[in-house]
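Note that this is a trimmed complex: some chains were dropped, and none of the rest were shifted.
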Amino acid sequence: MPLTEEQKAEIEAARAEPRPTLRAVSEGMERWLYRPVEVLDHGLIRVIDYMGDDSAITQAARVSYGRGTKSVSNDEGLIRYLMRHWHSTPFEMCEIKLHVKLPVFVARQWIRHRTANVNEYSARYSILDREFYIPAPEHLAAQSTVNNQGRGAVLEGDEAARVLDWLRADAGRAYDHYEAMLSQAQADGTPQAGLARELARMNLPANIYTQWYWKVDLHNLFHFLRLRADPHAQYEIRVYAEALCEIVKDWVPAAYAAFEDYRLGAVQFSAKGMGCLRRMLAGEVVTQETSGMSKGEWREFEGALEI
Amino acid sequence: MPLTEEQKAEIEAARAEPRPTLRAVSEGMERWLYRPVEVLDHGLIRVIDYMGDDSAITQAARVSYGRGTKSVSNDEGLIRYLMRHWHSTPFEMCEIKLHVKLPVFVARQWIRHRTANVNEYSARYSILDREFYIPAPEHLAAQSTVNNQGRGAVLEGDEAARVLDWLRADAGRAYDHYEAMLSQAQADGTPQAGLARELARMNLPANIYTQWYWKVDLHNLFHFLRLRADPHAQYEIRVYAEALCEIVKDWVPAAYAAFEDYRLGAVQFSAKGMGCLRRMLAGEVVTQETSGMSKGEWREFEGALEI
Amino acid sequence: MPLTEEQKAEIEAARAEPRPTLRAVSEGMERWLYRPVEVLDHGLIRVIDYMGDDSAITQAARVSYGRGTKSVSNDEGLIRYLMRHWHSTPFEMCEIKLHVKLPVFVARQWIRHRTANVNEYSARYSILDREFYIPAPEHLAAQSTVNNQGRGAVLEGDEAARVLDWLRADAGRAYDHYEAMLSQAQADGTPQAGLARELARMNLPANIYTQWYWKVDLHNLFHFLRLRADPHAQYEIRVYAEALCEIVKDWVPAAYAAFEDYRLGAVQFSAKGMGCLRRMLAGEVVTQETSGMSKGEWREFEGALEI
């Protein structure tokens, strides 16, 4: 369901009137404010508000009186130092508030990140829209044969068609019945009481879209992104994380660059792994058999080293 | 789906072997351990573990070396004092771990209480059982006409029958298709790839049952119970809260008694309400018009005073 | 130690350059930004940043696309409703960041509120200033004879003088030795190694001032204010809470008004207290003996009713 004309007008109105503030302003972030970023077939992310910028991180780290920036390069160096040494509190001094529209099964993964503020659209109080996530054909994948919680090859032909038919038909029928149960009239107009919304919603499948306001500090957002922008995350939440990465990059460029280097692109080796690594650097040929690692660990070790 | 014989045997085995411990033991709680308490049509609560008892609360409050109980009545008085004056940290020193089976739409309300530890059965990794919550006829209620997020009179006759038919049929069909999508064979035996579990689950409605381990401290459990054992809470989560109340009463009887007096049965009056109350005690007849309250507030005020 | 000229200049510079933003702006709050509010003899509170305003609360409650304000009076009514019914998540959608300078013993009470972000000035890394809280004579009070954790009458004459002398002399001497231990030269100029800062600080008393950046959402700030702006809170933290109340009143006037009515000025009666109240409203004369309450509870009950 695309935005209504009224919603578009509300967004334009919110963007039309810049007002003066004495607070830290991130020019890069102002461009994103309120605009819907489309995700999946009906989902979106909108930045509703933010607090702080790169300088706010170093200002808090220094507990300083002024904006405290001696120079941009000083700030960048300090931000990299803080990220490298797991000093998390200065990053908690930036905050972002989002409006997110997402399928319920994605929302259920997302909410597991508890250190955030959430206000979800209430299906006890309101009626949900007829909007369901139906995967694009290229994302309709078989169960992975090597990873118990992953997916493998794309489904083909008849099988894909059958799956899409079922997903569409079951969602549509469930919603038809949801509406019919809620209604104070039967199909032929005969009056009926109408089922309570808090009960009727139980008929709706997990691919229906819900919405919430979600607010989180930058440290916890980075933690979310590290787990959810990861290739092992389920595709349907990963696309939200990836869209957020683009936004954060414009909001706090120095912090995001440090995050890419020290978190997203970083690799951790176990004590055992470090032992192997040191032997390899000394010229020894190490194999799984001589590594002391399980097959799974060794596969991950080789993968990290790209050997 | 009742417990399997294997599950019953596991529970019996766990209950069969008491072992010695030097820790605080709550006799009342030992009786509940592992036993399934049935909730709704297929749900359950099982106590998996607990830490502390009434004395553990006062012992922490006194930061004492020994069990610190001078007398049971001393402990009770101190517990009442702590509860009355909102000293929450001593109550955080008790902990409970539960195994809960509950419909997904109840789980979604429950998880909003963020100060707890949760480990949910993963539908990315495993296949959910064919179990759906279908309300008993006496709980199949119409939308409330006065409360936007509540329910009113029980549905009757044909309307009730229609609703139950739809709930049952849609759940059954959704599950049939869930199984068919997951399967590596079509109905006639022709092989197919089988849809990834993380995708197939999106077809399942919100009344399917899920399971989790949930661990929480006593202070946060009381907060949960105050909100969810309240008459305004949705029936389907309230029955879980009420079942928990019975368990907590046996675990920490003194703390539970204080909770009943100072939280469950307590009433808070606003500054405005206190003004009215004092005028009424001085003999004045106060009406909504002379109260300064809105109609909604006045109705709640009268309700609290039972006048 | 008053602000240095450099610090004043930094604050003026930060206030001199309003910049355009599309975010929600609270005019009332802009006036407070960066300006030091003096608390105690050397303490201060400065607002460094904020997110949201009254409308941001209702906007989140409605999960709406635009600013969503139909009218100011609608917003006020909804805010009052949310506060009255303990809907906390919409209030979590506003955030404030403060720079606070405060004595260490106050900081130790403050930090017990865990749901906030803190970045404290590090005495491992930096050298603390020679600034100590010395109570004004009117706040130098005796131990309360009725309240184990409160204070009673103001100290007089010689006793007050002795106390002030000791506080001043011990703090001064401790700081002299702190400096002497840190120094790489003895008093006569002879070189010495100089004790590590992380060790030297252990000589400093609890009335030395520290500083931190503290960031919290509005819901948790209200919780802090309810406990710390209370007459039972220790005076030295209460003055910080009271200063914050003035700031919050200008930031989110409608939310603050609801907070005053439903929290600050509200009274909670236990189940037992409600029983007495109903009997009194029915004309019965209830005494402590017939109330079923302990003496302490009855005293608080009478106090709340001002009878």
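Per-chain numbering from 1; labels A, B and C assigned in written order.
Just so it is clear, a contact is a pair of C-beta atoms (placed from the backbone, for glycine too) under 8 Å apart; a residue touches a chain by one contact, two chains touch by 3 or more.
What you are looking at is a predicted structure, and each value in this text was computed from that prediction instead of being measured.
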Could you work out how many identical chains the complete complex has, if 3 are displayed? 4
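Definition applied: only the chains that are shown with their structure count from here on.
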Using mean CA coordinates as chain centres, what's the gap between chain A and chain B in Å? 29
Name the residues of chain A that each touch 2 or more other chains. 118
Residue numbers of chain B touching chain A in their complex, please. 103-105, 108, 111-112, 114-115, 118, 122, 124-125, 133, 135, 140-144, 148-153, 155-156, 159, 162-163, 166-167, 170-171, 173-174, 177, 180-182, 192-199, 201-207, 234
Given the complex, residues on chain A that touch chain C span 3, 7, 9-11, 13-15, 17-25, 30, 33-34, 48-52, 56, 59-61, 63-68, 89-90, 92-93, 95, 97, 99, 117-121, 211-213, 215, 217
Which residues of chain C touch chain B in the complex? 77, 80-81, 84, 86, 89, 112, 227, 260-262, 264-274, 277-278, 280-281, 294, 296-297, 300, 304-307
